[in-house]
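Excluded from the complex is one protein chain; the other protein chains are retained at their positions.
Order as written gives the chain letters A and B; numbering starts at 1 within each chain.
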Amino acid sequence: MQASDTRSSAPLLALAGLTKIFGTLKACDAISLEIAPGEIHALLGENGAGKSTLVKMLFGVLAPDAGQIVWKGEPVSINSPFAARHLGIGMVFQHFSLFEALTVAENIALSLDDSVPIGQIAERARALSEGYGLPLDPYALVADLSVGERQRIEIVRTLLQDPQLIILDEPTSVLTPQEADRLFETLEKLRSEGRSILYISHRLEEVRRICDRATVLRHGKVVGACDPRQETVASLARMMVGGDVADVTIGANAGDGRVLIETRRLSLPARTPFAVSLKDIDLTVHSGEVVAIAGVAGNGQSELFDALSGEVTTSRADAVRLAGQDVGRKGITERRLLGCGFVPEERHGHGAVSQMKLSDNMVLARHASDAKTFLGGGLGLLKRDAVWAATERVIKAMDVRKSGVDPHASALSGGNLQKFIMGRELDRNLSVLIVNQPTWGVDAGAASRIRQAIVDLAKSGAAVVVISQDLDEVFEIAHSIAVIHHGRLSASEPARTLTRERIGLLMGGAAPEADTVPEAAHAH
Amino acid sequence: MGFYEAVLISVMTAATPLVLAAIGELVVERSGVLNLGVEGMMIMGAVCAFAGAQISGSPFIGVLCGMIAGGAFSLLFGFLTLTLVANQVATGLALTILGLGLSGMIGESFIGLPGVRLPVLDIPFLSDIPVIGRIVFGQDLLFYASIGLVIGVAWFLFRTRAGLRLRAIGDNHGSAHALGVSVIRVRYLAVLFGGVCSGLAGAHLSLVYTPQWVENMSAGRGWIALALVVFASWRPLRLLAGAYLFGAVSIGGLHAQALGVGIPSQFVSMLPYLATIVVLVLISMDRRLTLINRPASLGQPFVPER
Partner (left out) sequence: MRIELEKRPERSKLFSILSPFIALGLTLIVGAVLFLALGKNPAEAMFYFFIDPLLVGWSLHELAIKATPLILIAVGLSVCFRSNNWNIGAEGQFVMGAIAGSIIPVMFHGWESPLVLPLMMISGAIGGALYATIPALLKARFNTNEILTSLMLVYVAQLFLDWLVRGPWRNPEGFNFPETRNFNASAILPEILDGGRAHWGLIFAIVAALATWFMMRSTLKGFEISVLGQSARAGRFAGFSATKMVFFAFLFSGAMAGLAGIAEVSGAIGQLRPVISPGYGFTAIIVAFLGRLNPLGIVAAGLVLALTYLGGEAAQISIGVSDKVARLFQGALLFFVLACDTLIHYRIRLRSTAKVANVAAAPVQSPAPVEAR
């Protein structure tokens, strides 16, 4: 194997005792690792394990508080991304550092030296992107591009600087399985050119598939280093989480067959120039059923959530039916009064107000449904005691960890705030629950608890829609699965008979009919 | 000089301070900062330019003083909003209130004094061209500066690397920071440029438009300049057109009154303000246009993680 030849040589990059402290939190605690030339090195860890902080120090965005970075045997200080690029370190960000209002060529120009004439960038970008099988139009506006195309810009932008080490932060989390396969081909090609790759992920299957070595982080510390090919997914997961995580299983649909969520030819025009319009969406969810909606980010998920929750109303009343009533023209408050609960994707500034206490955030979603207990008198006086009692109930039921009695939402970790927001809805008697990305950016323990709560709710007879980009999650908790692409929803199919391959094709918009099982899909 | 020639020249004189202040603010807003203190910086520019010209006897020294005053005032805004991350809207208002107060105090001893006028700079030969020559090439320094700045800013924003960086910061300061662009430093420079331009606009008021010091003589022009930036949807050449349209409206009203149309003077004076409102409404009706051109991080606080 080529990789084992190169591994014997001196490391390209070595970290010794790298540490970063935020206030009282040691985000990175004396991290040491080595990356050999020509290897794909995985950096594994849960959300909050310190992966992003480490990478930001490598790329000169954050300054380390202690420790040393050794590049090709020389200790170096990297105090800006320019310095990192100058050394030969390139970075592909998870949340892309792109500029929507600028063109592809302008985006690329921003990360190149001033010595490169601006007129040549477009042509060089076009040539390079085609060479690596990542075609791009340099004059297109980024705002008009899909997530996959945006990632290509990031990669091409990095490659134009001819880096020896490329850092990829969760690159496949936004791709369809087929797009991910194509990315892996590109990575193989880069490795064969002798470049090293630091591959950050929590997707263990793909780490086992493409990485030569792995370093595992937990709570800011290195807790293991291994050859992922010698490990199982389960052993990697244990290393990452530091224990076993309870599996969630969904049983057979135990509902009474009533239709509780239904959309009929639901269409919505795009509200802003950058938004997606919804086109003729038909969806039916029965009592006791969990339907997952998969799809690549930015294909109309949040628009669909808004239409189901009533934050945006439709012109036809029968376009949306919830709990047996036409609610298309009714707002979110009236839908809640029918026993519907909603959990949006964004926690801060949508599901919760960051600079408000948990008890205030309780009132946020339940002032109407719980008006009898929370409000008094004709003036709408808030009864703080009753609100606090409900808040405490939710905190206990969902095991929300917090500091202080009633902290601001901003003071909670992502996982704990998500547990609170979920619990706030589950604490009511729901017949319908709509959730968008329930475990996005949440640690494994909290994610498992949230998924279990969704499954339990369905068992009690409620109908649940889970919009999620996470295919593992989709298969874990859904009875049936539909895929959203460019604002259109595929017909939902039973999870048991659906393959990842077929979902991938649907996510990419290549949607063959369900009954003519595709030859093309096998060819890929 | 014929009647129409006179009207045209007065339109240009009315438009020039608006162009100067608005082109500065355009650069500031393109970098993602909303400085509502244009009125305050302008009036400070006006009083300091007047004082400088009085004391030194040279209107050019006066212009320099106006620029320094506007620039210094803008740095105050920069320190609060960029370093201390204070609310930009409130800080802009504070700048205006402070500017109106401080200029009143500085200018107290200059009230009623005859001013020093910035001389006309005839451009040789070109100013001899019939009709247009006198109008376009027989103006003062600040008029040429206003046109030069508009062209320069357009070139800078869309043809240079530094301009690209500035637009990138205005679009997404987080990404720009991650790429290693020094967001705060570029914004400081943009804010300073805006302040100097506002100072120039003020200097035009007290050295060209009405060469004397009158309290509150900016009379809301700083706010109209802010509206012009929105009207121009953050594009320099459209801004130039907008400013001349405004100049025409205010001068047109005055001439209509002079011609004996029986409108009370107060209603004529309302015209620029009402026109501003109408124009803002017209431009905001096209939501798509505003959403696409508006710098996405405009007015958002930015704290770099370090």
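Throughout what follows, a residue touches a chain if its C-beta (ideal position, glycine included) is under 8 Å from a C-beta of that chain, and two chains touch if they have at least 3 such contacts.
Since this is a predicted model, take the numbers as computed values, not measurements.
Within the full complex, the residue among A:Asn79, A:Ser315 or A:Asn429 touching the omitted chain is A:Asn79. Looking at A:His350, A:Arg393 or A:Arg428, the residue that reaches the missing chain in the full complex is A:His350. In the complete assembly, the contact with the undisplayed chain comes from B:Ala227, out of B:Val116, B:Ala227 or B:Leu240.
One of B:Ser74, B:Ser250 or B:Thr276 touches the chain omitted from the figure, and that residue is B:Thr276.
Mapped onto subunit B, the footprint of the missing chain covers residues 36, 76, 80, 83-87, 89-91, 93-95, 97-102, 104-105, 108, 219-220, 223, 226-227, 230, 264, 266-267, 269-270, 273-274, 276-277, 280-281, 284-285, 287, 290, 303, 306.
Even with one chain removed from view, subunit A keeps its contact list with that chain: residues 23, 63-69, 77, 79, 309, 311, 331-333, 336, 342, 344, 346, 349-356, 360, 363-365, 367-368, 375, 379-382, 404, 407-408, 410-411.
Here, only the chains that are shown with their structure count from here on.
Centroid to centroid, with C-alpha atoms defining each point, subunit A and subunit B lie 45 Å apart.
Those residues of subunit B lying in contact with subunit A across their complex are 161, 164-165, 167-168, 171-172, 174-181, 288, 291-292, 295-296, 305-306. Subunit A makes touch with subunit B in their complex at residues 60-63, 80-82, 85, 93, 96-102, 106, 109-111, 114, 118, 272-274.
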